[in-house]
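Each chain you see keeps its place in the complex, though not every chain is here.
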Amino acid sequence: MTYVRNAWYVASWSNELGTDAPAGVTILGEPIVLYRDQDTNVVALENRCVHRLAPLSHGRCEGSRLRCMYHGLLFDASGALVEIPGQDMIPARAGVKAYPVIERHSWVWVWMGDPAQADPALVPPAVGFDDPDYILGCGKLDYAAEARLICDNLLDFSHLTYVHANSFGAGDQWAQQRPRVTALDRGVRVERWMEAELSVRTQADQLYDRWQAYDFLVPGILLMTGGNFPLGTAQRLNFAPPDLTEALSGVTYTSQAVTPSGPGKSRYFFSWGPHVRHGDAAFRDTLMKIAAMAFDEDKIMIEAQQVIIDADPSKKPMPIQSDKGVTIYNRLIERLAREESQPAPQ
Amino acid sequence: MTYVRNAWYVASWSNELGTDAPAGVTILGEPIVLYRDQDTNVVALENRCVHRLAPLSHGRCEGSRLRCMYHGLLFDASGALVEIPGQDMIPARAGVKAYPVIERHSWVWVWMGDPAQADPALVPPAVGFDDPDYILGCGKLDYAAEARLICDNLLDFSHLTYVHANSFGAGDQWAQQRPRVTALDRGVRVERWMEAELSVRTQADQLYDRWQAYDFLVPGILLMTGGNFPLGTAQRLNFAPPDLTEALSGVTYTSQAVTPSGPGKSRYFFSWGPHVRHGDAAFRDTLMKIAAMAFDEDKIMIEAQQVIIDADPSKKPMPIQSDKGVTIYNRLIERLAREESQPAPQ
C-alpha cells in the first residue's frame, strides 16, 4: 500500500527509551535503532551494521556513540563509523544512515523521507505528558494489518455504533449522524455535536450536548478532544465549535499514532486522559481500561479484515457517505506520495 | 491442485450452526459466511462486506438478514445490500455473492460452482443423525494438507495395515487383498469380503466373514457400511454383496467429508456409529474413541507427506495396484474440472 515518506512517524513513546540500551523499531520496512546520546537526545540510525549486517539494536551505548556488539564496530550519532577493533584504517565515508529525529509531545518522531525536507514544524501538535492541563495514560498495540486500515478506521467513527457498543457504550447516532468533515493542508478535521447524549464517561446519568472534534494528520496522527455542554448548546451555537473552557464536564484528550512497520504490520500508539478540571488519575485509569477494551475490539475487526483482503487482493472497497473523511485523507496520501516520487521543481 | 467447482461441499455440521451468530468458513480459498434465517434455513454468502471488505462472519443476525458489525451495512439472504446506516441511497445491485446451500443429512452443503447447475439431487446420500437406524457420533479435524491427499488416503484402504494397526487393529489382509473397485457416475464404489476376520469391533473373539463397502463421491464424500456374517457366507454368495439386514453383528455406518479450505489446508468431517440393532450409545462412544485415534494417525502421516511434497513439488507419485480407486477417482476429478472450464455445449 502507499505511504508518504516525507513525514514524521512515531517510532516510540519517549518513556520507553532509556539511556542504558538502544531499541530496535521497524518503520516502512526499514530497521531503525533508537538510542539516547550523552545529553539524552534521541539518535535514530539505520539498524544494520556496515560490517556483517547485524542489528545495532543489540549493541551498547557508549556516551553518544553506539557499538555493534557482534564484532565491536563503533558508530557516532551521525552514523559515521569511527572505530574498528584492532584496525587502524577506517574506510572513508563508511557508516550507516542517520534519520532526522525529534522528541516532542512524549513521542519520538522519525522522518522517513528526504532529510533535507525534514521540517520540525511538520510534527503534529499532539498533547504530551508534560502538558499541565491533562492527566494522560498511554499504551501501544502491534497489529497484523496494514496501517492504512487502522487509519481508515480512525477516519470514520460510524464504526463506534457497531464495534464499540460494549466498550464505549456508543449509540446509533455515531452511525446515523454525519460529522462536519473539513480538509486540512496535511489532514482532515472531523467535528460533531451530539445533542442530548447520555454521557457514559461520567458518574451521573445526566444528559448533555456533547462536542467532539479531532484532526487526523499525516502520516496517521489523531488528536482529539471534546466536552459536555448544557442541553441546547448545540442549537444555540448553530452547531459551531464551542469554547471548551466552558464545558461542564467530560473534557478529555487523546493522541493516537499509526505507524506502518512493514507489509501487513503496524504499531498503534495511544494516550487518553481527562482535563485536570474534569477528572483525576483514577478517572484516567478508568478511561485507559475502556481504551484497552475498545482498541482490542478494533484490532479483532481490522486483523480479520486484513485476512479477507489477503484472500483476494483484487476486491476493492465501495465508498459510502460516511467515508468522506477516509476519502479525503486517502486522496491526500496518494497525492503526497505521488509528489514525492516526482523530480523537485526547478 | 485441481478441484471440481460444480459440486456440493460440506461446509459445516448442522449442529455447529446456531441461530444466534454467523459462522465463517473457507472453501476453495473463498471466505463464506453461514447463518440461519428467521425460519432457520441456512444462508451462505460471500464473507466480505462490499464496503471495506470486513468479514460478515463478525456480524449480527437480524431476522433473515445479516449486519456487518464494522460500519453497519445490512444484507438480506440473497446477498443484496439493503441498508447503509445514515444513508438513504443504496447503490443498485450492490451486494455480496450468495452461494446455493442445502442442509441435509446433518451437514450444510455449499455449491461452489455455477449456481444455475446447482442440482439438489447431486447431494450425496449420506446418513445423518435423523436416520432412525443408526446411532451416530461426529467430529472434525483441520489439516495442514491438501484435501486431495486425504481423498487419496480414503480411496485406498491398504494403508489400514500400516497406519492403523494400533487404532483399528487392522491386519495384513487390508494390504494383501484387493477390493472390488467400480467406477460410478460421480465417484467410485469399493467393496470387499474379508473371510474369517477376527472382528475387533465386538466384545466376542468370534470369527466372521466381514463385508465392508463404501462409495466415495465427488467432491470428497465417503459413505461406508458393513457387517459380520457367518463363516462361509462370502464363498456361498460367490463374493457378491450380502443383504445387510441378515448380518449377525457389526453393522455400522460412517459418513466422511473432505473439504479443501485453501492451498495446503483442509477440513475433514466424520460421523460413525452402530446400527440400532448392533450397538448402543456406549458402543458409539467406543467407536468415536477409535476414530479419534485412527484419524490422528492419518493426520500425522498426511501432513508429513505434505511437507515432503512441498520440499520438491516436481516429484510425482508412482501408482501401484492398490491405487485403482485413487486413479479412477482422480481421473474423474480431472475430467470434471476440465469440462467445467470449457464453454457449455449449444
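All chains are identified by letter, namely A and B, in their written order; residue positions are counted from 1 within each chain.
One rule holds for everything that comes next: a contact is a pair of C-beta atoms (placed from the backbone, for glycine too) under 8 Å apart; a residue touches a chain by one contact, two chains touch by 3 or more.
Just so it is clear, the structure is predicted and the values come from calculations on it, not from any experiment.
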{"item": "Copy count of the single sequence across the entire complex, 2 present", "value": "3"}
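Here is the rule we use: only the chains that are shown with their structure count from here on.
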{"item": "Subunit A residues within the subunit B interface of the complex", "value": "152, 156, 158-159, 161-163, 172, 175-178, 300-301, 304-305, 307-309, 311-312, 315, 317-322"}
{"item": "Touch list for subunit B against partner subunit A, complex", "value": "26, 29-31, 47-48, 50-55, 58, 67-73, 84-87, 91, 94, 262"}
